[in-house]
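Removed: one protein chain of the complex. Kept in place: all other protein chains.
The first chain written gets the first letter, and so on, giving A and B; residue counts start at 1 in each chain.
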Amino acid sequence: MKKLIVILSSLVLSVLSVGALSSCGSGQESTSDSSDKIINVYGCEPQNKLVPGNTTETCGGNILGVLFDELVSYSSDGKAENDVAESITPSDGNKVYEIKIKSGLVFDNGEAVTSESFIKAWNYTAVAENAQGAQSFFAPIKGYKEVAEEGAKTKELSGLVKVSDLEFKIELNEASVTFPLRLGYSAFAPLPVSEFDAEGKLNEGFGDHPIGNGPYKFSQWNHDMDVKIVKSDTYKGNRIPKNGGIDFKVYTGGTEAAYADIQSGALDVLEAVPMTQTKTFQNDPQIQAVVSPSAVYQGLEIPDNLAHFGWDEEGQLRRAAISRAIDRQAIIDKVSDGLADHPVSFSPNSSKISGATDQIKGNEVLQFDAAKAKELWTKADAISKFENPKLDVYYNADGGGKPLLEAVANSIKANLDIESSAKSTPDFKTLLNKEASHTMDGAFRMGWQPDYPSVENYLAPLYSKEAAKNGSNYSGFSNDEFEELMVKGGASDNIDDANKVFVEAEEVLFKYLPCFPLYDPKDKGAAALGVKGMAFDWHGTPDYINIIKD
Amino acid sequence: MARYIGIRVLQTIPVVLGTTFLIYGLVFLMPGDPIRAMFGNHPPSDAAIAVIRHEFRLDEPFIIQYLHFLYGALTFDFGKTFQGREVSDVIATSLPITAQLSFLAIFFEILIGIGLGILTGVKKGKIFDNTVLMSTLVIISIPTFVLGFVCQFLFGVKLKVVPTTVGVYVDIQHMLMPALILAGVSVSYVIRLTRSQIRDNLNADYVRTARAKGLDNKSVILKHVLRNSLVPVVTYIGADLGTLMGGAVVTEAVFNINGIGHQLYSAIAKGEGTLVTSLVTVLVIIYIVANLLVDILYAFLDPRIRYNKN
Partner (left out) sequence: MVNNLKSNEIEHFVADYDTDNLIVDEFTIEKKVTGIFQESLAIVIRNPLFWVSSIIILILGSMALFPNLWTGTDPFFCPILDSSLSASAAHPMGTTLQGCDVYSRVINGARPSLAIGIMTTIIGTAVGVIIGTLAGFFGGILDSILSRLIDIFYAIPFILAAVAVLQLFESSESIWKVIFTLSVFAWVSPARLMRSQVLSVKQNEFITASVSLGASKLRNMFMHILPNAISPVISTATINIGAFIVAESTLSFLGLGLGSNSVSWGQDIANARDILVTTPSVLLWPSLFLAITTLSFIFLGDAIRDALNPKGRR
């Protein structure tokens, strides 16, 4: 027995000593001025090293968003404003853009931001052998195919031409009036020329210590723990921070733990309220609730590999019947706790998104009408009888869509008298695999986080033929009329004309319904008491630079 | 004894080989393309994806991948994660955190589990016995995510007696509540086991003998009954150490603890074969060591058990 006690007590001692060691260095900084205060915000572990061209997910994206400045930046209402760019001048019918860079801008290592900083960074991202995640963002630029595909011989986009130290030209494959809107995405960030070797390769360690030109400077990254950034002292751009820095606290298990920390004051800013709290957070006296319309699209996609759901008349009728059978408003009220809007188009109907409108012919198919739904279904049955009618709806269990999809399935089942149940795959990759290989035996949830605030970005990447080959068109939708309209829209003289054409493209989608919107979500956030200035930017990221605390 | 330990250490080799092969195979068989999934709705060109697949040897046949992993592991090079981090670095940061959580949980299992087990085993009071039984039932019937959530809200947010989460502050103060929650279900088992063992042993001949010798009740229980009752309890706790280290996913999520459980879960979700297998290899070695200690403890608790007889 004595020996046992000795063993046990030594175990306890060792545990205690580990604790004692690691609890060092957790002292609080004591500053009085709120402009020097570090803000603790919710974060998650970036999927890759912190390289702008390799990041398309939000965990890394949120951090890179404030470490780098691009040619344009977006105001909180979604307007693109010149940032690093002095001017962006279109020519050749919006096929060529001449870029002029502001002088005197520097990276955190003191290096000047020049046209080379952009050209080197963009070429690096586009070249196949560098295997960068944001590669496809450069597809509109001339010469992309030559660098991005198998057996590429060149390592430079022919569409990028240096004019002077502060000027360069971008030539596109096709005219695109919306192209300047895209340039605020973090993949288009410049990188310091000194970080590239002679071959045009980025230094191996760059992603561990990124050097940016943005409002904040990288400080420290403790994997799965936190990422610390501080106010840059050389920054001269549009977005001057009001706080002294940001500490992205990594929450490995989701937002529930983070919400508890907001309540207790251990965390200042949380960008997403967990499902367990959505009913109550607006009345929670221990936090400040922030709610605003979201740019995220939430739809239900029906792939064309399902029998009876093709693009012919029968398929169109059945798709319309399913859409009509879903009581969206009831689902919004009960499952989303009223924190969503009834959808009207293929993008959220938000003033922050260029071209978003509710004036689209055919969008009445989104209105719940059980009688009409049955009528459409019967009409489809007259064309070709659907024996044992069934439409299951899929979600990935690690993505939190269960309550929504169960409600959708119940709605379809009750209002159409067909079999429908919510089914799950254990994780996102299994779902994506089924989507991409067209082996899904049911409909599935489609969530789309836009890259730039234009309705075009909700259409081309999801329904074009190109996106079916190499992109996010999982329904198999392929329609010439839609393709022509998208090209025509891009070739318009100005954004307003383009948006009118995109509305016509949406009308085509309303006829075929490869996917239909379920609800327009809202961004739900929380801030600790004593925090000021918490608000969301156009695509649902907290507007970090304006947040301060006492 | 030394020979016995030597043999056991040698036996570790086939176990590690078998486990790694099995785990690597299971990950290989999992559905979905992990590389394609990394890019979500923005896939790069096929050529770029092929580059990454080649980098992680995912374009090679299973057996080559596995042998390469084994070769690397022998030279302590476990490769890199998809993120580009050294796998050994991932283990080095998360293992001490998990170890601290599990040891603390085991400590509670011993303290509360064996303690209450002895009391319910010895005491004849029905009320006390039933109160303990009911409490353990509540703990079993309420899933960890609810129990953790409620305790976090009550003690962390409302009463502010403990911190709400762990995060970067890996110390006893922050780990206290998570460890208690983690130990919860196991404590119930330990109480039941100890109680039933004590009751069985109280009726054994040697207890009569001891009492006949005139020993008082306390020393009978502590010197004789307890020691004879502990074999299955120690077995359970020893085996539980492994379960706690790898299976604390929910507790780690509720209290934001960056431990092995979370790493394992996310590695499985991402389909990172090398990372999963490396983590499991570490876990299996811990199990083996823990079980070896337990087997050695048997001989101490019950001197009649001998290992060198065959």
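Just so we're on the same page, a contact is a pair of C-beta atoms (placed from the backbone, for glycine too) under 8 Å apart; a residue touches a chain by one contact, two chains touch by 3 or more.
As the structure is a computational prediction, the values presented were derived from the model and not from experiment.
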Q.
Touching the hidden chain in the complete assembly: which of B:142, B:215 or B:296 does that?
A. B:142
Q.
Among B:34, B:242 or B:259, exactly one should touch the missing chain; which is it?
A. B:242
Q: Can you work out which residue in A:423, A:438, A:465 or A:488 touches the chain that's missing from view?
A: A:423
**Q.** Sites on subunit B contacted by the missing partner chain, in the whole complex
**A.** 7, 11, 14-15, 18-19, 22-23, 26-27, 29-31, 124, 126, 133-134, 136-138, 140-143, 145-146, 149, 185, 188-189, 192-193, 195-197, 199-204, 207-208, 211, 231-232, 234-236, 239, 242-243, 246-247, 249-250, 264-265, 268, 276, 280, 283-284, 287-288, 291, 294, 298, 302, 304-305, 309-310
Q) What subunit A residues would touch the chain not displayed? A) 275-277, 279-280, 327, 330-331, 334-335, 396-398, 402-403, 406-407, 409-411, 414, 421-427
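Heads up, the rule we're going with is that only the chains that are shown with their structure count from here on.
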Q: Compute the distance, rounded to whole Å, between the mean C-alpha positions of subunit A and subunit B.
A: 37
Q. How about subunit A: which of its residues touch subunit B in the complex?
A. 1, 3-4, 8, 11-12, 14-16, 18-20, 22-23, 26, 45-49, 56-57, 128-137, 148-152, 207, 222-226, 249-254, 256-258, 260-261, 263-264, 266, 276, 286, 398, 425-433, 436, 448-449, 451, 461, 470-472
**Q.** Of all residues in subunit B, those that touch subunit A in their complex
**A.** 30-34, 36-52, 55, 82-85, 89-90, 93-94, 96, 99-100, 103-104, 106-107, 110, 149, 152-153, 156-157, 160, 163-165, 167-173, 175, 222, 226-227, 252-258, 262-263, 266, 269-271, 297, 300
